[in-house]
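All protein chains of the complex are present and in place, except for one that has been dropped.
What follows is chain A.
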């Protein structure tokens, strides 16, 4: 029952949009889009997803393994530095990287200055391209995979690894044959989140000029004035995400792994020496600089150069925290309801999880259209409390999946024998849910709560559409300046979003390093 309620709450804005796509005539715009652009959009999205996914894995899994299992210079710092990019929205990284690496930016200017070349005399990687977009998205999204992979590596029994070692497996083989398969569900869950985010990204794709489905959805609506055509494209996007998820589930099969050992031991991280130690440090440093240090440093430079703008930025900070907080609370409760019900494996639970996931893959602008459609049916205007509730609702519809996935992953790693024991001792399903499953799920809840808050803080299009009068948020300010091509002015709100996101990110990292069983450091 709670799952059904949660599923419906999430599904309503999604369904409103899809109904519009089905029943409203989408007109000439749809015919035009189908004939001229659909393949380009589909190809664009598929390529971005493939490349972003590959880069996310490449950035996240080795670094998570390194900081969890080895000792090398800077390890303790990198352990949490590598989560920081999560706090920076994709569109902010896109602004910063385009400014840094663009043809008029400091790097290329210095190059031309030094050589006397013109921009046409040399080759330089183009950030305004599909690989550029994938790079920017991977920079901001790899922490999902890093977090889930690290928490999986952290919480797996050291004994399993030691058993592997004692049977003669080297570190490489232990990783590929023991640790990686055990962590695979968690990694896949993190990757699924990252890819859904990538599929729904609008800000970065638009700024870098890469035609994707989401780009097409917003364009169908803005340039053609056809929300129904936009809704039909949303159908295609949801279909694509569904295929992605089914593939992931099917690939995993029924294979999951169970921790059977109850013996947790203090982990003795292997000390790296010489070249391998330097290699580990340098690769972590390069990743951190690319994903966070350089672009954010550029923003700091820009905002120092410009000085504060005239707008009251602190009000915007307060508004952002209030809105993101209420959205995160709402989404967190829904996620909890869904995850606990999912243990019962009924159709309601399946429906709830599916609706959460489809909400996550839909751009905020489209969900906001759904919310507006609901408001249009009721005797309401979009002001005051209605606007706040509508916005919190859209945040919940959009981001609940970001909470369900880490919590479900935490539950999936718990030994099935625990719930069997509870049932055999005569616990009712609800008692089992509250006394056995909930505490386990809550171990993944810190990750969930963090992701929900940071996501809501970064959300742009729905906030732009639904916020109450006189309620600017940081993302709205950053967008307003950047869309008006005043990147220097956009730097400060962009930095503040990142800063506001950093606090929970650091809390999370601290909680994670404490959560390791047997960890004393």
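As a convention for this text, a residue touches a chain if its C-beta (ideal position, glycine included) is under 8 Å from a C-beta of that chain, and two chains touch if they have at least 3 such contacts; residues count from 1.
In this section, contacts and distances are computed from a predicted model.
Novice: The complex lacks one chain in this depiction; which UniProt name from "Serine protease", "Iron ABC transporter substrate-binding protein", "Heterotetrameric sarcosine oxidase delta subunit" or "NADH-quinone oxidoreductase subunit E" does that chain carry?
Specialist: "Iron ABC transporter substrate-binding protein"
Novice: Identify the residue among A:18, A:37 or A:402 that touches the chain left out of the display.
Specialist: Touches the omitted chain: A:37.
Novice: For the chain left off this view, which of A:181, A:239, A:279 or A:439 is in contact with it?
Specialist: A:439
Novice: Please identify, in ascending order, the residues of chain A that touch the omitted chain?
Specialist: Touching the chain left out of view, chain A contributes residues 9, 28-29, 32, 36-37, 98, 102-104, 108-109, 112, 118-120, 126, 128-129, 206-209, 211, 219, 221-225, 227, 305, 309-311, 315, 319, 322-323, 325-326, 329-330, 333, 336, 365, 368-369, 372-373, 375-376, 378-386, 388-389, 392-393, 434, 438-439, 442, 461, 464-472, 476, 479-481, 483-486.
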